[in-house]
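The other protein chains are all here in position, but one chain of the complex has been omitted.
Let's look at chain A:
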Amino acid sequence: MTSFKVVPTATDGPCREDSIENLKIPSAQEQFKSNHNGDTIVLGIEGSANKCGVGILKYSPPSSAETCGTYTILANPRKTFIPPTGEGFLPKETALHHQNHIVALVRVALLEAFPGEDKPESLLSAICFTKGPGMGAPLQSCAVCARTLSLLWKIPLVGVNHCVGHIEMGRIATGASNPVILYVSGGNTQVIAYSNQRYRIFGETIDIAIGNCLDRFARVVGLSNDPSPGYNIEQEAKKGSKFLTLPYVVKGMDVSFSGILTKVEELAKTERVEDLCFSLQETLFAMLVETTERAMAHTGVKQVLIVGGVGCNKRLQQMMEQMVEERGGSVCAMDYRYCIDNGAMICQAGILALQFGQITKLEDSWCTQRYRTDQMKTIWRAP
């Protein structure tokens, strides 16, 4: 065990809490114990889709009246289940993957966060886990691990909404206090704006998620799932030039992708893969940018934060930047801490809930595949 070599996964410095303008953290909570030096450290487990991750995050309170509290990622290892070309990740296999890796991930995270520490678990204040939304079996596998650790180490559980995890990590990592959020991933497509202690969904997909549309298209044309189908579509699209007409479906603030997928699958019989990828990206992303612009116009917000796996796409970022620039605003830079599923983002939303006294009792620690972003009350933000 001691000869085990740790590959560093926590490479970002501390993030200041004052930049995101949360409410003041209440002092002396009964629900949990901080460490003797005042630090609060939590461990977070994520496994709602094909990525299984464990994060460890530390909150250091301000040392004097002039300084400011910080959040620091101490460890953030992750394992990704990559299915063979032509297949998607199925719940059963994905759950098995998570079950096989979760214990090793917890150990390696503790090793990295607390090198040389005999009882690293004694430094933790809570276990955060993803309550939903996501795939049932993988979520359950990780929740079982979270409950076990909570009972074993006698520390509280904090259930977290996966989408809120993305948003809170995005806010703290970029310092954007109140952006319009475009959440685009394999399972979700939402345009979100904050209002009165909830992340309100302004617009969303009325059928399949954008990532799902991209993944399924990649399977049809035989693109690899390694490192991700979306990445391979992006590379192919760079070689495309012919713009094929695809359905463009924006209904008010909402979008629909299923018709596009059908059409593009049909065209796949005759057209070149690179032109299909190019046209698909151009059409899908234009729909997203248009609805984001509507949300900005409606709320008067000038800043945009893109979270979720599809947010890594350079072309989407470029289109968003063009739109936002014309409105005199700015787009937060892409960052793996909030674009790709990981344990630290679950820690970030979880530690905020914990600090404001929101914990999850063992009997309430069930998971759910359906859990809307606006169902979690964000008690750490100003009403």
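Keep in mind that, in the parts below, contacts are C-beta pairs under 8 Å (C-beta built on N, C-alpha and C of every residue); 3 or more make two chains touch, one makes a residue touch a chain; residues count from 1.
Convention: contacts and distances are computed from a predicted model.
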Choose one: "Integrator complex subunit 9", "non-specific serine/threonine protein kinase", "TWiK family of potassium channels protein 7" or "Translation initiation factor eIF2B subunit beta". The correct choice is the protein name in UniProt for the chain not shown.
"non-specific serine/threonine protein kinase"
Filtering A:D39, A:E93 or A:E282 for touch with the omitted chain leaves A:E282
Among listed residues A:C142, A:V301 or A:M320, the absent chain is touched only by A:M320
Contacting the left-out chain in the complete assembly, out of A:G252, A:G300, A:G328 or A:P383
A:G252
Identify the residues of chain A touching the omitted chain, counting contacts across the whole complex.
133-135, 187-189, 201, 204-206, 209, 243, 245, 248, 252, 282-283, 286, 289-290, 293-294, 297, 318-320, 322-323, 326, 369-372, 374
